[in-house]
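In what follows, a single structure is set out as structure tokens and then discussed.
Note that one protein chain is taken out, while the other chains of the complex remain in position.
Chain nomenclature is as follows: A and B, assigned in order of appearance, with residue numbering initiated at 1 for each chain independently.
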Amino acid sequence: MSTGVTESLITRIQKEFTTQTWVLLPIGIAISLVAAYAVNAVRVPFLYLDALGVIIIAILIGPWAAAVAGLFVNIAQGFIVNPTFWFYTPLQILFGLAAGYMAITGWFRNIQKIVVVGLVIAVISIVAGAPITVLAFGGVTGTGSDAVTGFFAATGANVWEAVIGQTIVVEPIDKITSAVLAALIVKRVPARYRPSTAAPVFSGEDKSDE
Amino acid sequence: MSYGLIRYQHRKSALHRLHPLTKLLLVGCFIVAAYIAPLTIRLGLFTLLVCASFVAKVFSTVARAAVIALLPLGIGLVVIRGLIFNAGGILFQIGPIVIFESGVRSGLQFFSILSVFVGAGLLFITVTHPRRLATALYEVGIPYKLSYVFVTALQLVPTLQERAVQIRDAQRSRGLDTSGSIRGRIRGLVALLTPLTIGALITTQTRSLALEARGFSISGPRSSIHGVTASRADWATRGLAVGGVTGMILWSVL
Partner (left out) sequence: MSQIQYEDVSFTYDTAHDPAIQDLTLSIESAEFVGVSGPEGAGKTTFAQMLPGFIPHFYDGTLRGEIRINEVTSTTADIATLGTEVGYVFEHPTQQLSGAAMTVEGEIAFGLEQRAVTPSDMETAINDALSAVNISHLQKRDPATLSGGQLQRVAIASVLVLEPNIVVFDQPTGQLDPDGSEAVFDIAQRLAAGGLTVIFITQDMHRLAPRASRLVVFDHGHCVMDDTPRRVLASEAVDELVTIPPTAQLARNLQSQESLSGETTLPLTTAEATQFCQEHDVISSSNGGEQSMNQETGTPRVSFDSVSYRYDNDIQALSDVSTRLYDGCVMLIGENGSGKTTFAKLLNGLLTPTEGRIKIGETLTESTSVAELAETVGLVFQDPDEQLFQSSVGQEIRFGPENIGHTAVDAQVDTVINLLDLEEVRDMNSYELGRGTRKRVAMASVIAMDTSILVFDEPTGEQDRRGRDTIGSVIDTLSEDRLVICITHDMEFAQQHGDRIIALADGEIIADGTPTKVFNKPRVMDKAGVQRPVAAQIAEELQIEHVTSVGEIERHLSASPRTD
């Protein structure tokens, strides 16, 4: 375990929030939003990648910058895609914190651990997201995932069961892929542009691109 | 390629002239009211939004965006809730698929809530200048750098989207095939998103230097070229909004 978790909160936050961070944050946020476009161009089902920018910042800078990124991803999504995103803000903040602390404690060092990071984020998304979807939105998201929810509803589930079922199907796919993609991308960033706070990714092994 | 659903539209209207924080408060109140008010009041609020968008001269923009945002939600609500088993009456049945009446009813109820929610949100976005909102937030204590992040993120999305298209064209010109196996498509995503990210980091270095030189890290107060002032109309509106929502909360509790 690195000193990442034991150093004081203030030191950690000071270390993370340099001018470079403030400049990088809007870009990371915009990448999260644009990733959705890229996914459209490549056409993979159940992939939203809206956590991608947050995870990239989590690896490159750390948990608290990623939390701020998460906060603004959802606010910006509300402005740009659909105001309903504003209610999911707590989720992305938690994604950022989780991915960030896992990054500085070495969970991005190899592919198996990265999958675990993805699962952790997926679990957060399921546990924190399902109640929002059910209580605030009556069980729908307005995306393709509703087809999965509909399937569960048609086969006898109630609202809670249908939504949780949907998130169990969709979230792991989306979040694990997001975590792996984030790692593959960060791995390619050359030393010259890598911030000093960057956590180790695939360290020691020379991963060819998957 | 979309630059997003909707953006700030510059107009001269009473709504545009309101202080950004007033508008923020209004959105908040509308969203709360959407959930706690009974159906009749909700429909009244929706009508209020429609009128307000006419006053702000943004009706067609907001209406178009509202349809795009609400349609999938509406269909999803009616169908999904309708599919959920309920001992009450059946609306209709196609083979093994059963649609229940009470489900459809609750779906429509939710739809009315979301219509007020999304409508208020979209109207807010079209009549609120992001820089003015950032200035207003700064004046009530939100740290300057946070508001910088907010305004810049919004500006950057169309820029990055254009760059993503250019990257896609450049990589396709090297034979990158974006159809094919799942593994191939993931490779395609890496080929698209890596230059985007690295380009972003390069930009970050240059921009950090430029902004540092222009004083981004100076501690101390900031001014803004966009002035924001609250008028009497603002205070009246704020009072009305808060009063209305408080009234609704009390009414639903009692």
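Everything below uses one rule, namely that contacts are C-beta pairs under 8 Å (C-beta built on N, C-alpha and C of every residue); 3 or more make two chains touch, one makes a residue touch a chain.
As the structure is a prediction and not an experimental result, all values here were calculated from the model.
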Which displayed chains the unshown chain touches: A, B
Among B:Leu146, B:Ile202 or B:Ile249, single out the residue that touches the unshown chain. B:Ile202
Where the complex has a chain not shown, which of B:Ile41, B:Val55, B:Leu176 or B:Val242 is the residue touching it? B:Leu176
If the hidden chain were put back, which of B:Pro96, B:Gly141 or B:Gly227 would touch it? B:Gly227
Spell out, residue by residue, where the missing chain touches subunit B. 129-131, 148, 151-152, 155-156, 158-159, 163, 166-167, 169-177, 190-191, 194-195, 198-199, 202-203, 206-218, 220-227
If the hidden chain were put back, which residues of subunit A would touch it? 26, 187-193, 209
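Keep in mind that, in the parts below, only the chains that are shown with their structure count from here on.
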Measuring from the mean C-alpha position of subunit A to the mean C-alpha position of subunit B, what distance in angstrom results? 20
Using the touch rule from the top, collect the residues of subunit A that touch subunit B in their complex. 17, 19-20, 22-31, 33-35, 37-39, 41-44, 52, 56, 68, 72, 75-76, 78-84, 86, 136-143, 146, 149-150, 153-154, 156-159, 162, 177, 181, 184-186, 188-190, 193-194, 209-210
Give every residue of subunit B touching subunit A within the complex, in rising order. 1, 4-6, 35, 69, 72-73, 76-77, 79-81, 83-85, 96-98, 106-107, 110, 114, 117-118, 120-122, 125, 145-146, 148-150, 152-157, 159-161, 164, 168, 178-179, 182-183, 185-190, 192-194, 196-198, 200-205, 207-208, 211-212, 216-217
